[in-house]
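Shown next, in structure tokens, is the structure this report addresses.
Missing here: one protein chain of the complex. Every other protein chain is in place.
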Amino acid sequence: MTERTRMLVGLLAGAAVATVLSAAAHAQETVKIGLLATLEGPFAAGGQDGMRGAELAVKEKNGMAGGKKIEIIKASSDAKPDVAVNATRKLVEQDKVQIMVGPLSGSEGIAVKDYSKSQPGVTFINGSSGAQATTLVNPSPNFFRFNTEGAQWMVGLGDYALNDKKYKKMALIAEDYAFPYSQVQGFMAGYCKLGGKVTHKAWVPLGGKDYSSVIAKLPTDVDALLVVLGGSDAVNFLSQYEQAGGDKPMVGGSITVDQTVLNFKGKRRESLLGTPAAGPMADSIDTPEWKKFVADYKANFKDGFPSPSLFAYVYYINMKAALDGLDAVKGDLSGNQEKYREALKNLKLKTPTGEITLDENRQAIGPTFITEVAKGPDGTFYNKVVKTVPKVDQRLNLSKEEFEKMGLGSRDVPSCP
Amino acid sequence: MSAAHWRKAMNFTAPSRNWSGGRATAAPRSATTTAATPSTASILQAWRHIGLRHVFVLAAVLLYPWIVPPFFTYQIGGQALTLGLIALSLTFLAGYGGMLSLAQMTVAGIAGYIVAILGVSGTPDISLGWPWWLVVVLAVMGGTLAATFIGWLSVRTEGIYTIMITLAIGMAFFYLAQQNYAIFNGFQGFQKVVPPVVLDTDWRTPIPFYYLALFWALAGYFFVKYLIRAPFGVALQGVRDNARRMSALGYSPVAHRVAAYAVAGVIASIGGVLLVWYNGLITPGSVGTSWMINILIVAVLGGMRHPIGPFIGAVVFVLLQNFAIDLIDRERFNLVIGLVFLVIVLFSPDGLLGWWDRLRDWARRRMADAGAHVRGRGVRGGEWRSVSVSQARPAGRP
Partner (left out) sequence: MTLLRRWFWVWLFGLPLLALAIWGIVDNERLFFATTLNGLTLAALYFLVASGFTLVFGLLRNVNLAHGSLYLLGAYVGWVVGEWSDSWLLAVAAGFLFAALMGLLLQIGVFRYMHGEDLRQTMATIALSIIAADIALWIWGGQIYQFDPPRWIIGSTALPIVGKFATYRLVLLAMAIVIGLALWWFLARTRVGMMIRAGVDDRAMLSASGVNVQMVFAITFAIGAGLAGFAGVVGGTALSIAPGEDTRYLLASLVVVIVGGMGSVAGAALGAVLVGLAEQFGLAYAPTYGVVFTFVIMALVLAFRPHGILGRGT
């Protein structure tokens, strides 16, 4: 070997040793957090916003928590449970994250929860998955969910529809899978108990956009329609309903009355005013904490939405919980993260919408906001908060016996024709 | 009649209309023997062809879990072997039978669903909780029955029509599984479908699962390799090349084709059982369009000319799926896969195997040229040229 080659090799070796040493030293002071969202497929926009929300939480703490530096490792899925588990497994076993935040969709959440049982050394915190079964059926001791789920999001709306809006009989249009089942259960648990009647349930197959036959079958003797469709499907439904001559008022689900629907250009636009809906947040919450959150989001993400979406908000609070927990134990993740998990269990999370605590299944108990569509001073439509239900638990504020008798939401549960 | 006699009768070395558009298939690598009886002849031929590279690959694959971390064993190794097995069924049907069926993932899914429904899962109101060995046997039987039924429906179609009818059948099953809650548990599917603990080894842990998958992958591989030289396989390839001629010789193309679907169904069902154990769950998404196309990509990527192709394709696919996010955005994973697939289809319809073969031929020719060049330096111009030409074609290879 020539002199030059030897010098080069020596330099490289020295650099390698230095990197390894610094990485080792570095590693002691870093906490690795894995972040999983749906970045492929139709939910990609929601997943991107979820990541923005999580990044905002990290940025608020200047990238440090519990005295240690936070390193975020991202992964992506496409809303399929097997892909989500593969991505999680890579983060946990290959990238060696100590805390896992994710996933985005309901069925992925159940699969990741099952996986978490085989990894007792890692703490799993939810992203935005909202299936009831994740924490009600076979809960995992190291899976924490700091956001309320689909059914909790509708608690209080049934009461409001019956007593405030005086809708005594309703017909339901929703998509035929788990998330709408839980939303409908959240609504009907209260509505049926107080005497309301849902006489017709139209479950539309997933992905169907042609509602004409469904509309033709709707009964004419109901007071209102409960529409649990995603925002853009809701616009399709509204246009087709209007063109078929329908004129009943609407009650929306948590993702129904969003920006797309509020900008609906049809003739019946004025009839949208007063449409109630419910969810874990609303664009127009009037507290300083919420306004700061929206301002921070807008300032940090010029390429984001005009206002943080549901996904951004929910990922934000889950990541915030992860970091607040680290602060509480001063970064001590030793002993199989026992102290950390105790801290999480007892955490009183201060979120932009209020306080969130966990129940015995590590599921969040938090506020639900009832909103109504109103017209702002500049003529645009927005969702005005009309009522807040402060502490909604996963039993939908029913007693244990009542809830267990009802079971989880499905096509026929609950039922009050 | 001996296998060699079959081959001569079928005019095996003639150019065939396989799916890559009229290129000649590789002739079987064994020389013909006339003296020995068929069984000993084939065994002798087999031994002759175990080269150093085969031993090396087998050793590497056996020692793999002890060299790499458990993540690589389970998620890369285990998953690649499982997907490779399912894609092997597609390669067998398409490469050797001439029928490109997109419903292999459906067959695997049916077997997986049977494991979930009859065995233990997280949905006790549907799952029956029968013992695992019974469930697996029933799953493979069920999958094979389904494959035979699919074959019976598809047998009179050919080429693109086969693709379409199998796609339609796959979609029908997908929607059935998604909409039916009584048996298939609809959109949720079945969770917690875990492999059993057998003789104190938990088959869910990385190393035992890897060896389980490896065992079945090797079994599938050798079975297909054996089958394509057996009379049934040769007749099947004859049906692929010229069904009318086969029919004139007295063979029933329809029977051979349906039987091929059934055989592929067995392979795919075993792959399906392994897949549901690997994932620990099965949902309609596991049998939807994206996975049906993924299996096709895996098979085409590796090359449909040889049973090792699907496994190579599976390894590349799984590596891309896991590490694309570290190299480029995982968001654009589909774009990368689509581009790779397009490049393979445009430039090397025989997949990575085809490229490997071409590379080897090129290297061999270069070395032969160099050798001839060295040897011929002392010879006059014209003679040197003729020497190099004959040296360039290695003896004994078609």
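Read from first to last, the chains carry the letters A and B; within each, the first residue is number 1.
By definition in this document, a contact is a pair of C-beta atoms (placed from the backbone, for glycine too) under 8 Å apart; a residue touches a chain by one contact, two chains touch by 3 or more.
Being a predicted model, the structure only gives us computed values, none of them experimental.
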| item | value |
| --- | --- |
| Touching partners, among the displayed chains, of the absent chain | A, B |
| Selected from B:176, B:319 or B:367 as touching the chain missing from the view | B:176 |
| Of A:194, A:244, A:273 or A:295, the one touching the omitted chain in the full complex | A:244 |
| Which residue of A:235, A:251 or A:406 touches the chain not shown here | A:235 |
| Identified contact with the non-displayed chain, of B:274, B:300, B:314 or B:372 | B:300 |
| Absent-chain contact - pick from B:61, B:126 or B:168 | B:168 |
| Footprint left on chain B by the chain that the document does not show | 19-22, 100, 153-154, 156-157, 159-161, 163-165, 167-169, 171-172, 175-176, 179-180, 289, 293, 296, 300, 331-332, 334-335, 337-339, 341-342, 345-346, 349 |
| Contact set of chain A toward the excluded chain (per top definition) | 40-46, 176, 202-205, 207-210, 212-214, 216-217, 231-232, 235-236, 239-240, 242-245, 260, 265-267 |
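Methods note: only the chains that are shown with their structure count from here on.
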| item | value |
| --- | --- |
| Chain A and chain B, separation of their C-alpha mean positions in angstrom | 41 |
| Interface residues, chain B side, partner chain A - complex | 69-72, 74-75, 79, 122, 175, 178-179, 181, 186-189, 191-192, 204, 279-281, 283, 285-286, 290, 321-322, 325, 329-331, 333-334 |
| In the complex with chain B, residue positions of chain A that touch it | 39-40, 44, 74-76, 78-82, 85-86, 89-90, 93-94, 107, 110-111, 114-115, 118, 133, 137-138, 176-178, 205-206, 410-411 |
